[in-house]
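Omission of a single protein chain aside, the complex is shown with its protein chains in their original locations.
Order of writing sets the chain letters: A, B and C. Residues in each chain are counted from 1.
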Amino acid sequence: MASEAKEDVRPCDPGTSESGRMQNSIKEGDFVIFKKENILKAIQIRKNRTMFLEKMKFKLDGAIGHPYGTMFEVCNMKLVKVERKILNTEDATDKGIDNRDLHDRNLENQKLSRDEIVEMKKEGLRGQEIVDQLVENSATFKIKTEFSQEKYIKKKKKKHVSVYTILRPCTRLISDMYTNKGPARILNLRIDSLGQILSQANVRANSRVIVMENTLGLVLGAVLERLSGLGCVVSVYSGTDVHGSRPAVEVFNFTKEQLAILHHYPLHELDTVNTDIADTNPQSINTDTVTIEKKSTDIAMATASDVAMENDSDKTGIESGKDKTNENEIIKDNSKGDTTEKNEAIVAIKNTDTEQGVTKETKEKATNGDNKSKRFRYEKEEHSEKKAEWRNKVEETRKILKAGDFDSLIVASKFHPTPIVMDLIEYVAPSRPIVVFSQYKEPLMDCFSKLRSRGGVLNLRLTETWLREHQVLPGRTHPLINMSATGGYLLTATMVMRD
Amino acid sequence: MASEAKEDVRPCDPGTSESGRMQNSIKEGDFVIFKKENILKAIQIRKNRTMFLEKMKFKLDGAIGHPYGTMFEVCNMKLVKVERKILNTEDATDKGIDNRDLHDRNLENQKLSRDEIVEMKKEGLRGQEIVDQLVENSATFKIKTEFSQEKYIKKKKKKHVSVYTILRPCTRLISDMYTNKGPARILNLRIDSLGQILSQANVRANSRVIVMENTLGLVLGAVLERLSGLGCVVSVYSGTDVHGSRPAVEVFNFTKEQLAILHHYPLHELDTVNTDIADTNPQSINTDTVTIEKKSTDIAMATASDVAMENDSDKTGIESGKDKTNENEIIKDNSKGDTTEKNEAIVAIKNTDTEQGVTKETKEKATNGDNKSKRFRYEKEEHSEKKAEWRNKVEETRKILKAGDFDSLIVASKFHPTPIVMDLIEYVAPSRPIVVFSQYKEPLMDCFSKLRSRGGVLNLRLTETWLREHQVLPGRTHPLINMSATGGYLLTATMVMRD
Amino acid sequence: MSFKEYRPNILDGDTVVLFMGHANMLSLKLQKGEVFQTKFGALHHDDVIGKKYGSKVRTGKGFVYVLHFTPELWTLNLPHRTQILYATDISMVTIQLDLKPGSIVVESGTGSGSLSHSIIRAIAPTGHLHTFEFHEERSKKARKEFDDHDIGEYVTVRHRDVCENGFDLEHVADAVFLDLPRPWDALVSAKTALRKEGGRLCSFSPCIEQVQKSCEKLRDLGFTEIVTLECLLRPFNVSNVSLPMPQMSSMKKRKYETDAEDCDGATKVLKQPDGNLKEDDDPQKDEVKNKGSETKNVVKDEESEIFNLRPYVDSHDAVTICGSNAKFKTGIPPTLMPGHTGYLTFATLLPYG
Partner (left out) sequence: MSFKEYRPNILDGDTVVLFMGHANMLSLKLQKGEVFQTKFGALHHDDVIGKKYGSKVRTGKGFVYVLHFTPELWTLNLPHRTQILYATDISMVTIQLDLKPGSIVVESGTGSGSLSHSIIRAIAPTGHLHTFEFHEERSKKARKEFDDHDIGEYVTVRHRDVCENGFDLEHVADAVFLDLPRPWDALVSAKTALRKEGGRLCSFSPCIEQVQKSCEKLRDLGFTEIVTLECLLRPFNVSNVSLPMPQMSSMKKRKYETDAEDCDGATKVLKQPDGNLKEDDDPQKDEVKNKGSETKNVVKDEESEIFNLRPYVDSHDAVTICGSNAKFKTGIPPTLMPGHTGYLTFATLLPYG
């Protein structure tokens, strides 16, 4: 119990160094996360942009210049900074159970009518003021116990005070956002599984990582965050993701430099990574006739890619029947738009509470306003140019992939993972980890057996994790009454040299 | 908050009635359970019988006449009653974790050598006296903190004080016994799954239940306990279980009357339950030639059953290679012995800690002593007589089964359950539950699909349960650091009328 | 209708379960001449009365199944007067309290009677339940329910604050169950209620602080084998899943598509049956949908082939490839499951005195 301890302060201790730190205030162009308890929404800050959130409509301008972590209330369609003291709806709220002794719930006897409250909101009254009015007009408030009074106020605050904290996006918050919205769209990848993917794959700065994912970019973004511009990431994308676009990646606010390490490679060209043709004439692979003119090959390739996309969607449609998911539509929409449009799409995902609503709003956006003409211009002028650029990038990535010796492989795919894994492990160096995620156990059991048969793979392990949250309050501590029943399954292994 | 409350005492209130209660004292012939923390062993009390437990050897006579729940210490190869106050090794013992502040574990400095302690035990010193000696001879005991002293004494008591509580067997204790010994032998059926089987199958007095189980009789015994001699149970047994014997059932101490409701039916005769032949000439079914003499048919049947048994065992041997389990050998041994022998086998199961040990001891028992001649006599005189008796009983059971309208079906089998379930549900009345247990999920998924295809089955549900135990101690409350990862899977459903 | 025994035919005055799909059941008391409006149209009570339990009965626009109540179905359909115990905890309580015909059991509080029905099932016809309820109203309703359910003879319902006034029972019980906000206040009296020959006790508490106080008191009172358990039910939605095979070559694409035609029969999309009630309805489906978390690629298991033993050589594959899809059967857990109901603390009282 050394009362005054010796300290081994290293000369290189950066301690309070602020070098390389991000700016702390919200600025135009930033993606930010609006958070109110379990509601999280990502949006890119733009002046005069209208946001929809919990049936409210407001401009984002008020947030600009304030530090991240500031709380705002919506008031007269604007964001107004709020001091943190007056509200504390979040903590110390009992999340359920043991209400057996609660009675008289319907005896509130509120003099204000619902219409009067709506009217007050229209007049621009802030949530706290409305709550004050409700307390004032409650016939029973004064006869309640102190505990009941507190509970009453919290309940009313939760309903009427629309206060959001604006946070800087990070893997945790983006994961929470998708999870709370409906984890099926990210293959039920829960945060504990995501955390394990990053650890088990030994992702760190200067790593060379292959990622094949269909989690809207959540896994890819998480990997890029851990690399922070150092290393190399090859993202293998399937036909449905035009040019490998991943909406979640945008939200991370990566700099150009940080994104420079990201390379895209199409899944349907994996068979030709090692062909000699690719070396001598990278533009002509993947067609039956080798002696084809460069430009037309590019277009053919691009078309093939588009077609593949549509076929894939169709097949999905057949398999899942009614389950034609919204994210596909959004991504398709994106493919025709510019960067701004993509961002709109992300906002749209977050804008409504029902899946149906998303589709509707997205469509409205797509056909409305001045974006339309923009997109039209783009299609005419930039189409073939972009395709050529994309083709060149793919050829670059092909070389990187062919060079092999990657430090890890991460697969979190909507496809059956086995063929992908069996192909991509060939590019992973010995003594390196691979991690395969699936929301189903059976494909991973299949993959497990195939890897074991192949050999050259150690430490094969199939796992799932249980994540349990606890309410910790004085005298009322217990696990939450609901828990997630699945966060997906993981297959992890270490590659070694084969005999 | 009625301080003096009104009481609705029903006229039929049996209140303090003691009618029909079991005797409370341990008597010769009873199966009892020896319990010391997680060690549970079942044995039938016989005068002069030697029991082996935790490397000790002792006679059981000392227990006779004492009430159930009495604690005994082994002393001079005898059981001696112990007052409960002096020991309390069980409660308030920290079961792990947070030993980070523990040091100096090897500094105990005990003056007594191991040999001296062994000598003391030989001399018949009781555990408490040995612990006293150890404290006396510990150089460091006096300088320990009070907490450490307490911990030290508890640790030593646990090691040297062999005190067992003799308890009356019941489903819970028998389940605990098998679970602690290695749950694979009862198909990893955990107590929470067993509890659910009984509830979901709506087992109660006056029920008519079909049970097909390979859990050594644990499930069958549990059902019989809930029926307590009222109702009807048809136990469908496979060839490996000679005449449907189930070792765990013996341990429950059922009376003859309680066992009278139990009927056995061989699995391999399920196909002939409804044949007309069985109605007119119950003895001649299951052979190609109908016009066969009664007696010889019986023998043929019995032989077929024995053969089936051996073939089954062989097949199991092929499938699991080395995993020829001990319980099979024990049961085989039983088949040649009388009731006493069977009981011996159960004791043998409990007598040692290693599976290998069981086999060895059982074999020794089988070849030793006066049991041998008894068995020989039995084989000569009673063989054909018993076979005929058994045949008659099977025919009786066939009629019961054929009558149908059972109140529930419980399957907890080592076989693939689907064919068994699809066959036996035909004997279950509409609006009645069925419950199928398996240690694997896949066979139940198969069964689920087949039942759904068949129709006439509602509320199909496949579940597993998590069972978590907590250490609750002042300032040291947490879940146990180890938990069971599986207790098996359950398929439950309700039968209805088909169109 | 009786909770004592099954009755084959539905009688006037019976309370029955109307089954209209999982998580879509309700309790109905039949009365000659009455009509009940289901979401599938009118159900004439007279169409139900006289039928066998388990029958399918026409409604205006479809049909329903009429089931005999069991304690488990009662727990799912009872009128809630309080928070109740559910089947998973109930089955644990029943087995851990060593209940069987003849057991004398003490319960407090009676609450909505969810556990009481299961206790009575286990101990009838030779045992008896003494159940105590703090609220007079609830206690009266429970009394009436037990009588209506033909199990009144097995239970004594008392309106009494046991924490204040104790159970007023001396050494009669084999088991005591407590579901009280302050269980420790009832433990001394619970010990008195248990037979001197010993018995078992269970206390159900949602919060760990309640458990801590109870365990301390149990130790003080000389109870042994004090064990605190939690038991959670995880259901699986059995489904046939088709994951697309990755298109890892533009060349192979056409081939896959041709293959796919060969196995169309095995990949049917779920068709709704003609009636409104799907007999193949599965546990989680509705819930999962409501929570907006339906997973993709799931084809419901609608194979019409009857059960047959079909020899097949290569049999260990969890996943089989069919054209451009990987197909397998799996059990999908729901997005949400019960994370906590309460802690069950069990203890043994060994013989004394």
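As a working rule, a contact is a pair of C-beta atoms (placed from the backbone, for glycine too) under 8 Å apart; a residue touches a chain by one contact, two chains touch by 3 or more.
Quantities reported herein were computed from a predicted structural model and do not represent experimental measurements.
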item	value
Contact set of the excluded chain (shown chains only)	A, B, C
Selected from A:L60, A:V273 or A:M445 as touching the chain missing from the view	A:M445
Omitted-chain contact residue, chosen from A:T140, A:N180 or A:N459	A:N459
Selected residue (touches chain absent from view) among B:Q133, B:Q439 or B:T465	B:Q439
Residue, one of B:L216, B:V251 or B:L267, that touches the chain absent here	B:L267
Where the missing chain touches subunit A, by residue	1-10, 12-17, 20-21, 24, 67-71, 84, 90-92, 165, 170-172, 175, 191-192, 194-196, 198-200, 202, 204-206, 222, 225-228, 230, 407, 418-419, 422, 429-433, 441-442, 445-446, 448-450, 452-474, 477, 494-497, 499
Residues of subunit C (touch criterion as defined above) contacting the omitted chain	208, 240, 245, 259, 262-263, 265-266, 301, 303, 309-318, 320-323, 327-330
Touching residues (missing chain, whole complex) on subunit B	97-101, 182-184, 188, 238-239, 267-272, 286, 304, 308, 311-312, 315-316, 318-321, 323, 325, 354-355, 413-416, 418-420, 423, 439-443, 445-446, 449, 468-469, 475-486
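Following the convention adopted for this analysis, only the chains that are shown with their structure count from here on.
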item	value
Distance between chain centroids, defined by C-alpha means - subunit B, subunit C (Å)	26
Centre-of-Cα separation between subunit C and subunit A, whole angstrom	37
Multi-chain contact residues (two or more partners), subunit B	466
Shared-contact residues (touching 2 or more other chains) in subunit C	208, 230, 232, 234-235, 329-330, 343
